[in-house]
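All protein chains of the complex are present and in place, except for one that has been dropped.
Take a look at chain A:
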Amino acid sequence: MSMNSQGRPSAIPAAGVADAVTGTFTGNRGLQIEEPLIFEQDAAGRCGVDLPDVPKVAARLGGVKPRAKVGLPGLAEPQVVRHYTRLSQKNYAIDSGLYPLGSCTMKHNPRLNEKMARLPGFADVHPLQPLSTVQGALELMDSLAHWLKTLTGMAAVTLAPAAGAHGEMCGIMAIRSAHEAKGDTARTKILVPESAHGTNPATAAACGYAVESIPATADGRVDLDALKAKLGPDVAGLMLTNPNTCGLFERDIIAIGEAVHAAGAYFYCDGANFNAIVGRVRPADLGVDAMHINLHKTFSTPHGGGGPGSGPVVFSEALAPYVPVPYVTHGVDGFDLVENAEDGPAFGRMKAFHGQMGMFTRALSYMLSHGADGLWQASGDAVLNANYVMARLEDVMTASFEGPCMHECLFDDRFLKGTGVTTLDIAKALIDEGFHPMTMYFPLVVHGALLIEPTETESKASLDQFIDALRALAERAKGGDVAYFQGAPRLTPRRRLDETAAARKPILRWTPPVGAEALAAE
């Protein structure tokens, strides 16, 4: 089969010649279509719409002329519809199956959220509309802010940040503002534990701080003594994830917060894993000064291609004065927006407008439809599910740390030692079994990590199917069937991809095949 520069079959095989891989004449696997790129489906002059002729007008671009044709492909409407429908059918989503990607919290987005987000009063508002015409939207933002503060016990919140890492940046900028307001410019370091999300040290560095890492203890928690040894008048703050990326609750968190405060620093908590404790633990009670909340994780709004993230940040009394604009207030004539920071200590704004309105609506819908008891149960079920997965797998796989976990369970590759099978091979074989793989090789603190986060979405039956598949794979690996694993995946549209070549020599632009009637030359 001839391949083009994208490594794809360049044409349907000639009649009578079966494809070597699939055994079919088309290269298709049943209803799994071998879909060409949309540019490869181009037919010169074909057009899916019938537009009126453009009236001749004088050029108004001041002499600026297009250098070449844009090169859009010509397709009929049903071709375009089929193309994108087929691509969407190759996608894997939480709506199509269990999605155990640890640290990402791929939980079900209840359809009630979608119904609420489509109400025209929320969906069709413009950020520059007069405030009198968007009172309902402002009330929704105010209610969301109220519940986020209530669930965290914190004094203030900004809804503006666009996602978790943006929220981190917002929190660290507030910490920097607070130190500067006190005239304290000697604090140049941010402490970050070894197991942190990669965004934490990146945020600290982006905000101009030097990053110092704190080692972990043998049981996967922050080494309190090592932390205390690094705290001093040059430390601006600590960024800590709790529960941490090993799926473990930081047992010493109260002492950690006290030590940070005693050194005159602030305590930033990465709230990416708030879904494990929401309704049960209030971060304010742990001594946290600022924490972002990934609405798209804890409060079920879609993400990972399904929708944008949203990363509101809550602040303690100490940092509340530095909350960025804009924020909603209760004015004389209803809800009002504070848009300017000139008169206060706020460092400015994080975003042109007010944040991800569609996500606010979905998150509040999730909160109100669950209620306090429902949120309490959701976090409990998320932790229970992760512990069930760990308990049923720990005799065939190697759990990295002893004792119960929180919302995700961490294994390493010791169970594969001597088999020749790697964490990557297990993940690829899992795709053939019909599951999205778990997170691999993260966190970095253990070797060949496999991090599984089932979330509260899954029933026991669903978890058992997944566990049985993983058990079978672990047994198969130990049985010495290396070739099976190295050949996986077998049933996907593409087999094992050459990730190294893709990273070393990325092809980022489609070019017409040599000899073909090139679009660009039309």
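Going forward, a residue touches a chain if its C-beta (ideal position, glycine included) is under 8 Å from a C-beta of that chain, and two chains touch if they have at least 3 such contacts; residues count from 1.
Criterion: contacts and distances are computed from a predicted model.
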item	value
Options "Glycine cleavage system H protein", "Peptide ABC transporter permease", "Histidine--tRNA ligase" or "Fumarate reductase iron-sulfur subunit": UniProt name of the undisplayed chain	"Glycine cleavage system H protein"
Residue touching the undisplayed chain, where the options are A:444, A:472, A:491 or A:507	A:444
Contact partner of the left-out chain, one of A:65, A:111, A:126 or A:504	A:504
Touching residues on chain A - with respect to the absent chain	441, 444, 499-500, 503-504
